[in-house]
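Of the protein chains in this complex, all but one are displayed in their positions.
Letters A, B and C mark the chains as written, and numbering starts fresh at 1 in each.
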Amino acid sequence: MYSEKVMDHFSNPRNVGEISDANAVGQVGNPKCGDIMKIYMKINDDTKVIEDVKFKTFGCGAAIATSSMATELVKGKTIDEALELTNQAVADALDGLPPIKMHCSNLAEEAVHAALADYYERHGMDTSEIPQCTGCCSSCSIEHEGGED
Amino acid sequence: MYSEKVMDHFSNPRNVGEISDANAVGQVGNPKCGDIMKIYMKINDDTKVIEDVKFKTFGCGAAIATSSMATELVKGKTIDEALELTNQAVADALDGLPPIKMHCSNLAEEAVHAALADYYERHGMDTSEIPQCTGCCSSCSIEHEGGED
Amino acid sequence: MRIYVDNAATTKMNAAVAEEMIPFMTEFYGNPSSIYLEGREAKRAVEKSREQVAKAISAEPKEIYFTGSGTEADNWAVRSAASAYSNKGKHIITSSVEHHAVLHTCQDLEKQGYEVTYLPVDEYGRVSVEDLRNSIRPDTILVSIMFANNEIGTIMPVKEIGAVCRENGVLFHTDAVQAIGMCEINVEELNIDMLSLTAHKFHGPKGAGALYVRQGVKLTPFITGGAQERGKRAATENVPGIVGLGKAIELAAENIPERQKKLSELRDYYIEKVLNKIPYSRLNGHPKDRLPGNANISFQFIEGEGMLLRLDMKGISASSGSACTSGSLDPSHVLLAIGLKHEEAHGSLRVSFDETNTKEQVDYIVDELADIIELLRNMSPLYED
Partner (left out) sequence: MRIYVDNAATTKMNAAVAEEMIPFMTEFYGNPSSIYLEGREAKRAVEKSREQVAKAISAEPKEIYFTGSGTEADNWAVRSAASAYSNKGKHIITSSVEHHAVLHTCQDLEKQGYEVTYLPVDEYGRVSVEDLRNSIRPDTILVSIMFANNEIGTIMPVKEIGAVCRENGVLFHTDAVQAIGMCEINVEELNIDMLSLTAHKFHGPKGAGALYVRQGVKLTPFITGGAQERGKRAATENVPGIVGLGKAIELAAENIPERQKKLSELRDYYIEKVLNKIPYSRLNGHPKDRLPGNANISFQFIEGEGMLLRLDMKGISASSGSACTSGSLDPSHVLLAIGLKHEEAHGSLRVSFDETNTKEQVDYIVDELADIIELLRNMSPLYED
């Protein structure tokens, strides 16, 4: 059901881990939904470039793969560029996700936003322009395919 | 579904035909139900022995086989003996009928009764002791097995 | 050697169909809901079949739902429309010659407070499009009219029916169980909103059917449980059955014009021969607008089961409109609907050909049939010769 890219990023996720001296940390998701993503960034205060990024994810294969891909996509980007990251872009970069897994890519988008909001806050900046995670991706209620034994 | 005996009497029905000088004729059934049996008897007025018997039947395989068997069973019997003929006896003599076809054996029993009632009437005798056919066997409404394409 | 001419009842599975199915019985046994290899293989096979079914009727794969039978598809279509649209109304229109899968379901709904109009048919078994138009009311929620009749083979004016339904904004379901592989079916052109089919009628497996549901039509689940079939039809998928259905419908849809030509020639040859040779016989159903393989002929003064049994003894497998064989004492509701008397309805023979049948077989059938009917008539109290 997953593309090869998804399986690659799931099997060999890039940027797993923590950054001890991160200056932007975001966590989204909710164990109830089965997805939590925590993202650490090291942002250059002058250039606003995201110089390093790491993640930890509790979630399904798609959640792990989108975490990995999202970190790859924002690494080396400026904050403004990173804010433009959409879940669709993450999914596209993975050659697509099964429809029922599209919401998993929200998780990555929202985690990036959360980390950047954290950075803004630490710097006393206005976070209102950053879309906020609701704690559980809105798509939690979508109907899913697949049966039960 | 039919026993070998049924198939034998269906394939080679005994006593098919008419008796031109019959002195007892009975017809039961109803084309609506899909079964009609007409029975002709030549009864010896002295001995009351049924010396000859013939039938014509419009009906299913079981109807034809029970007609054949019933005529065999009453041939050479006295009227009183013939009156004791039951549908169960006919069915037993055929090594049984499928449950859904048991009602077909009623037809034969009732035809015999009808012929004997005709004989009684011709002789001005009381027919009330002979169970009368209702025109359509009571079992017409039983539930049947088997499907539809 | 037996001669099987009861292809309207069921068909022999095509060897190519069995060949595709058997690996899914013996080797690829995964549950399509499972995410590991075996499950993904099974899932892929199910989705391939969905594409095959969709293609055969010019639908989209996501408009196809697998069922366990044509009967289930009919039940589902009618019951779902009834419940999903009950806020609009509770009136359903069907015909008096539908299969019991539709008729008995409608009768069931009548007990639940729905009102059903059973359109009459003409002497050939066709509903009148005018009748249909006049029967549609503001509270009509469903028209369910079969594509072609299983007993007498008459093909309904489906396109006109679809158009009337569309004009009036009423859902149109058609039981196309007998029509697959026999008639070209394009659900778009024909304005069909729901369509039932079953694999064993076109050389596929028994136990595998499908319901087409046009996108946008509300569908409530009939069998509830797991989330299979996008949450609409619960139960572990019958993967081999579904695989067989897909292959069978692909083959059935491939060469419809040739099949039509071949079967209708054989059918017409048979009909002419029988009507010429056997007195007091009449063709039931439409002379032209009928399923290419179907011939239904009534023989007066005899009852069908005896005829079938004797044909069987001669190696011929056919069917009758006789009550005695269909599980009910009443003769075929279809034959009565086209105006036959009870005793006529009892004595009819349905012969339904497939591509393996030959003229030689027809010759043999007609010869034997003539003898058998003669013999049974001589045994019948209704026949005076």
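Definition applied: contacts are C-beta pairs under 8 Å (C-beta built on N, C-alpha and C of every residue); 3 or more make two chains touch, one makes a residue touch a chain.
Everything quoted here is computed from the prediction, not taken from an experiment.
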Contacting the left-out chain in the complete assembly, out of C:Val129, C:Ala163, C:Ala235 or C:Leu382: C:Ala235
Full-complex contact with the absent chain, from A:Ala22, A:Ile36 or A:Ala115: A:Ile36
Selected residue (touches chain absent from view) among C:His100, C:Arg126 or C:Arg267: C:His100
Per the touch definition above, residue among C:Met21, C:Ile192 or C:Met379 touching the missing chain: C:Met21
Residues belonging to chain C that touch the chain removed from view: 2, 4, 6, 9-13, 15, 18, 21-22, 25-26, 29-31, 33-39, 67-72, 74-75, 99-102, 104-105, 108, 198, 200, 205-208, 223-227, 231, 234-241, 305, 308-309, 311-312, 316-319, 325-328
In chain A, positions touching the absent partner: 7, 10-11, 13, 16, 27, 31-38, 56-64, 100, 140-142, 144-149
Contact set of chain B toward the excluded chain (per top definition): 1, 143-149
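The definition used in the following text is that only the chains that are shown with their structure count from here on.
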Centre-to-centre distance between chain B and chain A (centres being mean Cα positions), rounded to whole Å: 86
Separation of mean Cα positions, chain C and chain B [Å, integer]: 39
Whole-Å gap between the CA centroids of chain A and chain C: 53
